[in-house]
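Of the protein chains in this complex, all but one are displayed in their positions.
All chains are identified by letter, namely A, B and C, in their written order; residue positions are counted from 1 within each chain.
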Amino acid sequence: MSRDLAERDDGIKRRDFLRVVGVTGAGATLTGCSTSEVEKLLPYVVADEEITPGVATWYTTVCGGCAAECGMWVRTREGRAVKVEGNPDHPVSEGGLCSRGHATLQHLYHPDRFHGPMIREGEVFRQGTWDEAEQLLAARITRARNPQNTTDGGRVMFIGGHMGPSMSRLVDEFVAALEGTRVDHDAISDAPLLEAARIAYGSNSLPRYDIGAARLLLSFGYDFVESGASPVEHGKGLSRMSAVNDETHTKGTFVFLGPRLSVTGLNADEWVPIRPGSEGAVALGMASAIAGPGGGGPYANLLQAYSPAIAAEAADVGVEAIEELARRFASESPSLALGPGSGAHHRNATAANLAVMILNDVAGNVGTTVHYDTAGAGGAAGASNGYAAIDQATTAMASGDVGVAIVHGTNPAYSLPAASGFREAFEQVPFKVAFASAMDETSALADLILPDRHFLESWGDSAPRPGVMAIQQPVMEAVPMFDSKQAGDALLAVSSRLGNDLGAATFYEYLQTQHRDFAGTTGSDFDEAWRQALRNGVVEFAAPASPTPQLRAPQTALTFNPPVLDGSGDLTLLVHPSARFGGGEFSNSPWLQELPDPVSKITWHSWLEMNPHTGEERGIRTGDIVTVESPHGSLDVPVWLYPGIREDAVALAMGGGHTAMGRYADGSGVNALDLLPAVAEQPSGALVTLATTVTVTNTGTGRRLATIEGSSDQHDRPIAPAVQLALLGEAAEEAEEEHGELMELQGVGGFVPVPAEGGAPGAFPLEGARHGEYADAHEGPRWAMAIDLDKCTGCSACVTACQAENNVPWVGEDQVVMGRDMNWIRIERYYEHVDATQAGDLDVRFLPMLCQHCGNAPCEPVCPVFATYHTPEGVNAQIYNRCVGTRYCANNCPYKVRVFNWYRYTDAVPEPLNWQWNPDVTVRDNGVMEKCSFCMQRIRDAENRAALEEGRPVRDGEVVPACEQSCPAEAIVFGNIRDPNARVTQVVASERTYRVLDELINTQPAVNYLKKVTFHEVVSEAH
Amino acid sequence: MSAGTGILASYEYLDSTVDAITGLRKAGFEVKAYAPYPDHHIEHALGYDQSPVRVWTLVGGLTGTATALAFTVWTSVDWPIVVGGKPIVSIPPYVIIMFELTVLFGALSTIIGLFVLSRLPNLKPSVIYDPEFTAGRYGVYVEADGARLDDARRILNDQEPIELREGQVAHA
Amino acid sequence: MNKNWLIGSLATVLALAGLAFVQGGGAEGGEAEAAVVQPIAFPHNLHAGSGEEQANMNCQFCHFSAERSVDAGIPPVSSCWGCHQVVQGRNNPGEVAKIQGYMERGESIPWVRLYKISDHAHFPHMRHINAGLECQQCHGEIQEVGAEGIQTRGGLAGALFGTDPGVHENGPVWRGDAMGWCIDCHRQPNEAGQQQASTDCAVCHY
Partner (left out) sequence: MANGVTKDATARGAMTHPDLHRLDDVNRDVLKMMGPPGKGWWALLGLAATGIGVFLVAWLGVQVPVGIGVSGLNGPVGWGVYITTFVFWVGIAHSGTLISAILFLFRAPWRQSIYRAAEAMTVFAVMTAGLFPLIHVGRLWHAYWLVPYPNARFLWPNFKSPLIWDVFAVTTYFTVSATFFFLGCIPDIAAARDRATGLRKKFYQVIALGWQGSDSQWHHFGKAYIFLAALATPLVLSVHSVVSWDFAMSIVPGWHTTIFAPYFVAGAIYSGVAMVITLVVPMRKIFGLEAYLTTKHFDAMAKLCLLTSMIVLYAYLSEFFLAWYSGEEVERTAFWNRLFGNYWWATWIMLVCNGMVPVMLWFKRVRHSIPALFVISIFVNIGMWFERYVIVVTSLHHEYEPFAWGMYRPSVVEMCILLGSFCWFGFWFLLFTRLLPPIAIQELKEVMPPPMRNKASGAHS
């Protein structure tokens, strides 16, 4: 019956592509096109330049997802990128990669990408050729610049998003040659932070933080784990700073000050729920307490005015809380205060950022945990990307001043409030050009769309911080079905048609020209240096030393008080960047759409966060659809009650409500910007997102949220326990006492003591832990994992990494609503203590839950056909092709980590999105169970590679599952627990080690967790 | 084998039937009786002992037990797969299979035994038969020749049958 | 009683049982064609045979990655062209000339795949080659197969006995997706008397 068809389909999807590519891939290096000098690609891991079918080739490049510019390793198979990972040698990301970084791969193969240049004809687009398109653009530019042209003439305006330094320079040269204007716009801007740095220290780049070095970390609403300037780097810093040292029993303290707990906030040890917009006042109040009378240098007067009492008044918290925090901030040195950054773009945002800088300064953190680059320009951002600039551009466009508008890498028609008038102004421009890979709201308005290449197909460079440079190289031939061209190439081609020589024929050439000098820096010849740069994925050179900068007085008057908000609503609206979509530029990735939001655990659609007390007062429950009304607009959105938000505020994330961004983004959620006015903050020019109050009224209708959250209460079960820091030494003794001699049931009946093996004797009895019947007979490795909950930040990068590695399908909003999400790993989030009404302890537990690979797995014996069983290596294996689909195993899994293919979900994956599929992992059929396999394909790959080297055993660290690889917090360690020197064995020896539910149901999992460490007493669990 | 005349008497009453059987058996006839329901008086009159069906049941049942034990153990050992940390050969769950196969084999062999012993299915039943036997009548059947036939007829007639049929029969 | 009816149903039951027995032994096959027409009538014997006027090439000269990859590798067109630029071909210059065509058009040769394992099973060539197996142990005396190629078995026979059994006298001995065939070999004892390769399910299925 349908079986034959099914498996054949799957077979074609994976294998046949392999076969075709197996041939073309090998030959592909012979042909190269203009810029992609593919024959010069240099593999990093495999020294062989030839592509071997069936063997992965790795390339280094730079993630183009956001301005953080993390280093990337890209795994290609048969000339096709199948997985992106963090480059461990890159100083910014150090091997980690966030969810959005992983999801960039979906943009590469996005089915909504343009198949060629699109030329508007009336209401619709016609696909044209590149020659035609470039000719058209050149002609229109010439026509527009003709002074005689009064109908559709005007200057050339280039509206750009984030781009690397060389591209930025090229754009500048291109625009300059045409006497045009360039405006930069990013959906999420760091302008207030940048402006504050400029005011305070004369620095032209964002401050750099050494979060890992801090002992006391304060975040003034800054969501550095999920958004912020460099999420992977900062997340790693947080985990290093706050993770307990198991020897000294010390850990850093993290205090979050803000009206709403973002995922960053959920990691805090204490929460001071200050009133929205009061960050500046609180920071000054603390600084004032630290600096004392007359302290604070040029800001002494200001500090005088902001006593802790005034700050407490503004923030709606007790004055003792602020004084106490200030005292600790000064004494627990080095400390660090962050923010508020994009967490609070209100009308006094620059002042608030400045206040935090003053606080750091008076506490003596400048030069230790926070660094300002005062020497060079540095940073990737060229022009100011705030709202003020684009507002001027809008005015110019509206006045008919602009003849040709070129948009590149940004989507202002979506990411600006409707009130900005951008859309209308842009529509008035006689000729609009968009460099875009796939359709978005701005491209939809354009007259000409030039399909840009994905960063994995193009050349580029990055300079994420002074002294660090990395080349972005194409890792594969451009996806053949999309006739795309890198924007740099197109600009050069158009320039030459216009008769302007920018010094290079292709962007590759231009890029090399830009970096001629670094050969001199490293002292070798250029080609070798270039090759080396590509091989390592990063070039580090000594940055010019910046002297510790001195605080400077402001030239302009700033207001540090909480801002005035629009409207007379009783609730303050917090609009924040989405942890999944950023400002909306990632909304068309189904992986990210289906990634549960790290805070709310909701997928796909938008939700309004509201405190449960507020909801109770108004008779609003989770799932009720409410109308949110501001003076600038109104939206209908379902409510999610969240104790991590102040009672006088509601929050809405950006990134939803797209109208022209393709099949996965359109119609999903609402655009929070619709509620906002178009106001630029002064002096930075950033768009004000904390601008208005709203009223919330219940519509009386409701919906089931597409959430994966069942209950956020542990119900006193031994799931995610914690241990108080003060008890750490004692816990070990207790554990020993409690466990005593572990007994195990013999196959022949009766109990015998578990034999103690080499390793960590006397500690938690893991070495002898039951391992099915294989207990001691099997010689090989026994795979196990350790997850340190004190490190895990809940960022969810592992979830997307796993999805990318293991061909885990997405199921869509309706299916998630039904409870059928397919992720093999989920981050459970349990509230232990969250109280928005007072400052104090905060206890939220994140628990990455994946298959526990139990030694006594309850799922195994119930399977009637041995489709799941225990391998001699300690893995609970799932044999998809043997599965009949009784779902008994899932019922009997106490961890609920088994997911079922209710439909042939992979059928819904369109070409060429399925090119991303990992050829080493079976694509699962309708009606089979699946789950985490400990990345069995990676285990086998490591074994195969080890076997080729004279049959040596697999070394520790050779098998790195996708989740571990991706984890920015370094919370996950995998390895052979029989090897006493393996990292996992070392980690598991910790006294904090426990196994979820094990003491209750004796499942003997192979996944070991290390308890979270709290400062306060852990009361709720008896365990 | 032998050919002869079969004679079949139909009775309305149980006691007449029993009397006829007793009479015929006293006279040394091989008697076959028909009844609409199993009646132990008739069986008693015919001198029945224990039915050998029970042997079939016992043998069948024990075969089932042994088969199940051997089969479950052999399949476990043939390709040992560890599930849930349980021993490869785990007798307690196999007891259930053993029980079920005991019952199954026992039941099936009982039926086979019944069929063999009472020569069922018999799609060509004897010609001399009164359809009223399945309704309310009792029947007595003897085969005899010559003078013996007359004896039989007389004994049968003594009990006032409703009907008496005769016919030539040939035994296979 | 109608004996034909009985025989008929018995036969049906047996046929179904037979199908169940070998299930997975070929019903997977997308290519059930009886005869496979390759884009180029490639004679394995002329290349790899050791007879007179046969080139006696090593299999891995063309199937270049069998020793180091899970895939044996199909030679790139350039690899064919490398020799056939010079070698015109005695028997069938027309077929050889096709290579030039592919080369010039920059197309790959659309070889029809004969050896196919289901998507859910993984067969690492290099592990087998490095364990000392000969190609012929699975692929049969392929070096003696001429331009006529290997016949595959379709239809019911294919379903019952696998799509790719050795129809050609020198054809493959490999029984398509018949897992028992793999297991048989994996279970063979080694010198130490233990089975020579793992029969752990997850060794191949993941």
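Some observations on this one:
One rule holds in what follows: a contact is a pair of C-beta atoms (placed from the backbone, for glycine too) under 8 Å apart; a residue touches a chain by one contact, two chains touch by 3 or more.
These numbers come from a predicted model, not from an experiment.
When the full complex is taken into account, the listed residue touching the unshown chain is A:V884, out of A:A176, A:V884 or A:V1019. Counting over the whole complex, subunit C has residues 17, 20-25, 178-180, 183 touching the chain that is not drawn.
Although one chain is not shown, part of subunit A still touches it, namely residues 1-3, 708-717, 719, 815, 818-821, 826, 828-830, 847, 849, 858, 861-866, 882-888, 890-892, 894-896, 899-904, 925-929, 997, 1000-1001. For subunit B, the list of residues touching the undisplayed chain reads 12-16, 18-19, 22, 32-39, 41-46, 48, 50-51, 53-54, 57, 61, 71-72, 75-76, 78-79, 81, 83-84, 86, 90, 93-94, 96-97, 99-101, 103-104, 106-108, 110-111, 113-114, 117-118, 120-126, 129, 131-136, 139, 159-160.
Note that only the chains that are shown with their structure count from here on.
With centres taken as mean Cα positions, subunit C sits 61 Å from subunit B. One finds 45 Å separating the Cα centroids of subunit A and subunit C.
Within subunit B, the positions touching two or more other chains are listed as 81. Within subunit C, the positions touching two or more other chains are listed as 201.
For subunit B in complex with subunit A, the touching residues are 81-88, 90. The touching residues of subunit A, counted against subunit C in their complex, run 3-4, 7-8, 10-12, 14-16, 18-20, 22-24, 26-27, 30-31, 52-55, 866, 869, 871-873, 875, 877, 879-882, 920-923, 933, 936-937, 940, 944, 947-948. On the subunit C side of its complex with subunit A, the touching residues are 24, 27-28, 30, 64-65, 68-71, 73-74, 76-78, 106, 108-109, 111, 113, 116, 118-122, 124-127, 130, 198, 200-203, 205-206.
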